[in-house]
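Inspection log for the structure reproduced underneath, given as structure tokens.
Note that this complex is displayed minus one protein chain, with the remaining chains in position.
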Amino acid sequence: MATSAGAVKAAPWNDPSARPYVEVLRVSKSFGDFKAVDDVSLKIYKGEIFCLLGASGCGKTTLLRMLGGFETPSSGRIFIDGEDMTGVPPYERPVNMMFQSYALFPHMTVEQNVAFGLKQDRVPRPQIAERVATMLDLVKLSGFAKRKPHQLSGGQKQRVALARSLVKRPKLLLLDEPLGALDKKLREHTQFELISLQDQLGVTFVVVTHDQEEAMTLASRIGVMNYGEIVQAGTPSEIYEFPSSKFVADFVGSVNIFEGKLIEDEPEYVRIASEELGGTIYVSHGISAAPEAVVWAAVRPEKVFMSTAQPEGSDNVVRGAVQDIAYLGDLSIYLVKLATGKVVRVTQPNTSRHAEAITWDQQVYLTWDPSSPVVVTR
Amino acid sequence: MNYRRSYFIVTCIAFGFAFLYVPILSMVVFSFNASKLVTVWDSANSPTLKWYYSLLHNEEILDAAWISLKVAVINASGSVILGTLAGFGLGRFTKFRGRFMLNAMTTAPLVMPEVITGLSLLLLFVALEQTIGWPAGRGITTMTIGHMTFSMAYVTVVVQSRLASFDRALEEAAMDLGARPLKVFFVITLPIILPAILSGWLLAFTLSWDDLVISSFTSGPGSSTLPMVVFSKVRLGVSPEINVLATLTIGVVTLMIVGVSFWMARASRLEKAAA
Partner (left out) sequence: MKTTPHLRRFGITGRGLVVALPYLWLLLFFVVPFVIVLKISFSDIDLAIPPYKPLLEWIGKYSLAIKLNFNNYVFLFTDSLYLNAMLNSVKVAFISTLLCLLIGYPMAYGIARSKPSTRNILLLLVILPFWTSLLLRVYAWIGLLKANGVINNLLIWSGAIHEPLTMLYTPFAMYVGIVYSYLPFMILPLYANLEKMDWTLLEAAEDLGCRPYQAFYKITLPLSRNGMLAGSMLVFIPAVGEFVIPALLGGPNALMIGRVLWDEFFSNRAWPVASAVAILLLVILVPFMMWYQSVQARESAGAR
């Protein structure tokens, strides 16, 4: 969860009178018969880090490229800071992009790379030198000014690419899979650096990624994409705790989904009979669905309690046998097979060293809080 | 990768290279042979440099070499311009009117027998002369035009294949930072593909320098190129001066290629050291 300053803390997306900084209005893009982006509308606010999250081929990169001016929408409009930028080419947009491959000019030094954009704007020489030096300082590459790209490590190249795209103080910075090429430790470190940088400079970021962990860490809001559409947009916690569909529930984090029929539908609670589960699910909030409808209840693995003693009540309880255990150090993942054949995923933190160890084939009871399941209708 | 050495393959390679190089080496060896018969070694008077002396004072050959040089340089420079434009167009623009045609026109000369190209060019020049009065007779101009027409096809292929392995993101990044397309070409693309363009220049130069058939069709009185002179001499049999010419040519080419390889290896070593 990003901790960017100012406007973002006030959650402008919940304020109907707030003016969006970037507005995507019913944008579609087709390549021949293939519809890469399908009727997407988005409002992005100033100072946000907005992440487009999805699998390969979902259209997120195409959408990003349309924001950058490298593709023109087949239909729809794009507004940046109030101006219609739909057909404007990249060299006339106040938008800069950080490419996945970094795209550093191999025949220029780090300094020349970073200065390139300023030269195109005909900024006077002394000013260029000053701004480049400041930027390199900010990304901690001051001593590397005279080096050439092939003499840099992956992480250093990325910082040069970042410096190059930020030195022009763009209204919008687009990042295409910024952390994909880095190893895990570097990735974590860079994630926090990116957030800090964005906070300092106040630039609005739009990030494309397929890594949901990355999205969850960086984003002030996430737009989950599938088949060219935005299936849900919201803060990371909204997306995680209140997914709007099976797809989103399954895509972000792991989840257990039980299919069932609504047998009781009241304003304060619903009861679902699930054959998959072999029992009933009691959810302590109301939902809007047709009576007797087929719904799905999604329960996150960390919200499932596992014990050898039978808990009270008949709702939200089920018995099963531990089929598999994966020990991950800080937590363990248990796969529990129910009598119906369904496998439920349970995660438990390894809070004490000598806890009552649950082993393979052990009979266990699974239960969860009535507020935990999220009911989705599609 | 498992670098398995197969004896069969090694033998094939050895024989193959022997096949390629024995004739070349024999020419070099016999250029020092005093005998006019070239291949009959005159051990009493050999090795000698007398044929070298005679070649370098042969007016006919020197004049022809000069003409060949002029044509080759103009051809290479012109072909590089045409070929880079065509290579860029075919390599970068996915669709444009006449793409199929341009593609066909730049690949056909690569395989077409030279007698056909030569004949057709000559007939064109004759027809042009008849209708509009230019070119007035054939000579260096017509030869250069002829050479450029087929050399540019080779340059196109070289440039096109270099652009294929070129990261488009570099051009997009430059545009993103504010450079217009024309500027992107001159400041980003061109410097990076420059080695390919230079090798295209060298290729066009060599093709023109060595060309016989098209030159014969498109040349006029007094504009005989070196290959044309060599051919007329060689039709009559062996000639020691030709051996000398061959040795000199091979020497120059070898020095050039070895020099370029060393220079490139040195450049990459320096880059690695600076890292």
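General remarks:
When the chains are written out, they are named A and B in that same order, and each has its own residue count from 1.
In this section, a residue touches a chain if its C-beta (ideal position, glycine included) is under 8 Å from a C-beta of that chain, and two chains touch if they have at least 3 such contacts.
Keep in mind that this is a model prediction, so the values were computed, not measured.
The chain we do not see here touches B in the full complex. The residue touching the chain not shown here, chosen from B:Ile116, B:Leu198 or B:Ala267, is B:Ile116. For chain B, the residues in touch with the chain missing from this view are 1-4, 8-10, 12-13, 16-17, 19-24, 26-27, 30, 37-40, 81-83, 85-86, 88-90, 93, 96, 98, 101-117, 119-121, 123-124, 126-127, 130, 145-146, 148-149, 152, 156, 164, 181-182, 206, 209-210, 212-213, 216-217, 227, 230-231, 234-235, 237-238, 242-243, 245-246, 249-250, 253-254, 257, 261.
In this section, only the chains that are shown with their structure count from here on.
Rounded to a whole number, the gap between the C-alpha centres of chain A and chain B is 56 angstrom. Put simply, chain B touches chain A in their complex at residues 167, 169-170, 172-180, 183, 188, 191-192, 271, 274-275.
Across the interface of their complex, chain B is touched by residues 68-70, 89-91, 95-97, 99-101, 103, 105-107, 116-117, 120-121, 147-148, 150-151, 164-165, 168 of chain A.
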